[in-house]
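With one protein chain removed, the remaining protein chains of the complex are shown where they sit.
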Amino acid sequence: MSEEGAPIAAPAVETSLRVRYAETDAQGVVYYANYLVWFEVGRVEYIRRQGISYADLEAQRLGIMIVEAQCRYYAPAFFDDLITIRTWIDEARRSSFRFRYQVRRGETLLAEGYTVQVMVDMERREPVPIPPALRQLFLGGESR
Amino acid sequence: MSEEGAPIAAPAVETSLRVRYAETDAQGVVYYANYLVWFEVGRVEYIRRQGISYADLEAQRLGIMIVEAQCRYYAPAFFDDLITIRTWIDEARRSSFRFRYQVRRGETLLAEGYTVQVMVDMERREPVPIPPALRQLFLGGESR
Amino acid sequence: MSEEGAPIAAPAVETSLRVRYAETDAQGVVYYANYLVWFEVGRVEYIRRQGISYADLEAQRLGIMIVEAQCRYYAPAFFDDLITIRTWIDEARRSSFRFRYQVRRGETLLAEGYTVQVMVDMERREPVPIPPALRQLFLGGESR
Partner (left out) sequence: MSEEGAPIAAPAVETSLRVRYAETDAQGVVYYANYLVWFEVGRVEYIRRQGISYADLEAQRLGIMIVEAQCRYYAPAFFDDLITIRTWIDEARRSSFRFRYQVRRGETLLAEGYTVQVMVDMERREPVPIPPALRQLFLGGESR
């Protein structure tokens, strides 16, 4: 999915959260779907740190639609664990880009995964090119 | 909240669901907030059986806003339990009405509670009188 | 539920969180059941600040079981809002105690509610008296 080797220059962003009781299941560990919720927490923080707001996107009638998500689970997370989510963009195309995530408790890697997003016109729900200014901020590199 | 003793003639509606693993927590029982999700399942089914659709309401620019919710927990629910939710309206005023819920597994009453809703104009988010036709269907009795 | 006017001396505890996209619903606001999840976030932080850990409780084979929850909703919360939850204990009896919660965005009170908990023996799931040492820490006052 890389764009002719376009370098992704923006650094990874880390954010932390406490495991909520609501996020655990009867096995005593965090329920597997909740890692995708945490990915979203990482993604939103990543976007905030790039100085982009969802309000800005909406003003341009742009939406971000998830088209694929994946997660590999290595070790369980437990209630009240302090979790760190590391988020970065590793690939970008004309309309789509991929976020990568690592979920850690201290030094232990608990899970990792990715989501693929498409930039869409919010009304027509159709893919549009990522605007150059946004692209530069988003990817931390040159727009092409 | 009763309206001059206006009788609520519509019968209770029952709907069933299986407890999902996602709904359990580390105590091995259903997490307490999920009963409010089940109340909503009962409420939606109640409305459907009265022949009212959310699309109808939206066409009239009417929305239903929850202003209060309460639940008492008597016994835990477990993964894969077959749960029955009994839903009825026990009180109605000019703009608001109250749903009551009972959550059972077989003969065992697990929880009961209520939600208070206000009929609002969706754009102004302000209370409006429940329309007579809707009121009649909704409450199963005479509009007053 | 007060115990002969036993004063509750422990101060309220405040904790903050960002509204997650996962917590919103199709009305564009936070889904009503999620306030009970936030109450839990406040409750866990309250307990942590009193220097009590769930691990301590478990070592004494004590569990905390919710028997009632209630919430009043005054104004909606939106995606990415910075929310403050204020938590305190306002009543205590032999085996049970009640948490109160206020949910704010800046100066705006969005919701408030309570949960009633019972201290139980984890194996028998039966109420037990709140141990004096715990009671003192918990309530911030004299054990009686």
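Letters A, B and C mark the chains in the order given here, with residues in each chain numbered from 1 onward.
Basically, a contact is a pair of C-beta atoms (placed from the backbone, for glycine too) under 8 Å apart; a residue touches a chain by one contact, two chains touch by 3 or more.
Just so you know, these numbers come straight off a predicted model, no measurement behind them.
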Any idea which of C:Leu17, C:Ala33, C:Ile83 or C:Leu134 touches the chain not displayed? C:Ala33
Considering the whole complex rather than only what is displayed, give the residues of chain C touching the chain that is not shown. 21-22, 24-26, 28-29, 31, 33, 78-79
Across the whole complex, list the residues on chain B that are touched by the chain not included here. 18, 20-22, 37, 40-41, 44, 54, 79-80
Just checking the interface: what residues of chain A touch the absent partner chain? 27, 32-34, 36-37, 40, 63, 65-73, 115
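Keep in mind that, in the parts below, only the chains that are shown with their structure count from here on.
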Chain ID, smallest distance between chain and overall C-alpha centroids: C
How many angstrom lie between the centres of chain B and chain C, each centre taken as the mean Cα position? 25
Chain A to chain B: how many Å between their CA centres? 36
Could you grab the centroid distance between chain A and chain C? Build each centroid from C-alpha atoms only and quote it in angstrom. 31
Touching two or more other chains - residues of chain A: 21-22, 79
